[in-house]
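Just dropping this structure here.
Missing here: one protein chain of the complex. Every other protein chain is in place.
Every chain is named by a letter (A and B) in the order it is written, and numbering of its residues begins at 1.
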Amino acid sequence: MIELNSSIGSQQALNQPLVESLKNTKAFQPSELGEISKADSSQSFGNMIGDLVQKVDEKGKVAMEETNRLLLGETDNIHQSMIAMQESGVAFTMLVEVRNKLVQSYQELMKMPV
Amino acid sequence: MIDQILERENYVLAKKMLDVSQARHEAISGNLANAETPGYKRVDIKANFPDELKKLAESNDVESISKLQTRLETDLNSPIVRPDGNNVQLDSELLKMSENAMQYEFLTQYTANSMKRIKTAITGRVQ
Partner (left out) sequence: MNIMPGLESTASALAAEKVRLDVIGQNIANAHTTKGPDGKPYSRQLVSFETKLMEIGTNSDGSKKMGTGVSVKSITSDPKSGPLVYNPGHPDADEKGMVRLPNVNLTHEMVDMIAASRSYEANLEVVRTAKQMAQNALRIGR
């Protein structure tokens, strides 16, 4: 019961930043609907993906470093190593899902009759 | 994109509390090891640490939460239990250790569940 409550609470807490981040992506700004035909060079989709890949890489490096430190006995915090590994896993999963959705939407686009 | 999800205040707070909990366990082990040493004074985390943490949590400053350092200090307020000046109460110390272990378990559960929720939200399949 307690787990259910905390999971609902955390899910609500999770939805908030996701919604915020979605609002921030340029494509969804309602005020710019009129300018949707203009190519937006300041925050293009490619840049966003590039950013994400960089972040995933960073997280992967941090995870490897933390695990190394644990293996060599340079740290006592095994929870930090576990958390770092999980975070890099989650970041990677996100990247994979974004890629999947992109490929899927591209295929949908291709199927559209001209 | 990924930072906004992984820098939620609760989550960062939980990560910091894991460090604090471990430091506290080490302090309590030292206390229990010296329960019979003459003149030993028990050590614990700073008495005003919960207030500091509460202030930081209210300020919503995620950076400073992750930079907060735990500090151990000698506790001179605990009553002296033996004529040689030792102020470690065995039962009270064991109780604190159990509480601390429970807190650590809760924090690891919370972190694990957070991760599971994030993964579920990302992949759309229930983990």
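We adopt the following convention: contacts are C-beta pairs under 8 Å (C-beta built on N, C-alpha and C of every residue); 3 or more make two chains touch, one makes a residue touch a chain.
Not measured: the values here are computed from a predicted model.
> In the whole complex, what residues of chain B lie against the chain that is missing from view?
18, 22, 25-26, 28-30, 32-38, 40, 43, 90, 93-94, 97-98, 101, 104-105, 108-109, 111-112, 115
> Can you list where chain A touches the absent chain?
70-71, 73-79, 82-83, 85-86
Here is the rule we go by: only the chains that are shown with their structure count from here on.
> Mind checking the centre-to-centre distance between chain A and chain B? Centres are C-alpha means, answer in whole Å.
Centre separation, chain A to chain B: 29 Å.
> Using the touch definition up top, name the residues of chain A that touch chain B in the complex.
Spelled out, the residues of chain A in touch with chain B are 3, 6-7, 10-11, 13-15, 17-18, 20-21, 48, 51-52, 55-56, 59, 76-77, 79-80, 83, 86-87, 90-91, 93-94, 97.
> Which stretch or stretches of chain B touch chain A in the complex?
Touch list, chain B to chain A: 1-6, 8, 10, 15, 18-19, 22, 108-115, 117-119, 121-124.
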